[in-house]
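Sharing a structure below in structure tokens format, with a few things to ask.
Excluded from the complex is one protein chain; the other protein chains are retained at their positions.
== chain A ==
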Amino acid sequence: MTVTDPGLTDLFWEAVGRRELVRPVCGDCGRNFFTPQVACPACLSENWAYERSDGRGRVYSATVVHKPPSPGFAVPFRLGIVDLDEGWSMLAELVDGPDGRLPAIDAPVRVTWIEREGRVLPAFTEDPA
């Protein structure tokens, strides 16, 4: 698997291992961005750091995957793009909420955690609150 630059993303995955979601925030212009880049895509400053996310946002788009992309995936599963309230977005699996519902486009969601092949990953679930 290609790691963009281990120095850029180690802290993200270390936080995920602690079930904590973080994202890059620019120390100069305040921009949130994802995926992590060498410099802030708004002002090109390298002065950015990971900050903890509250993990709440909305589903920007969602689909159901019926064909397994690789052996570790049980199908069907729901894949989405989530827009976090802090102004960044990420690709992640969408999973059942407390009432069993799978989040649809525009549904409010919050981060939760799943394990796949022994690895903790962020996922998002419907957030009725």
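As a working rule, a residue touches a chain if its C-beta (ideal position, glycine included) is under 8 Å from a C-beta of that chain, and two chains touch if they have at least 3 such contacts; residues count from 1.
Keep in mind that, in the parts below, contacts and distances are computed from a predicted model.
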The complex's invisible chain, by UniProt name, from "ABC transporter permease", "Spore gernimation protein KC", "Cytochrome P450" or "Thiolase C-terminal domain-containing protein": "Thiolase C-terminal domain-containing protein"
Sole contact to the chain not displayed, among A:18, A:52 or A:116: A:116
Of A:25, A:92 or A:111, the residue in touch with the unshown chain: A:92
Go through chain A and note every residue touching the omitted chain. 1-4, 9, 13, 34-35, 60-71, 73, 77, 79-81, 89-93, 105, 116, 119, 121
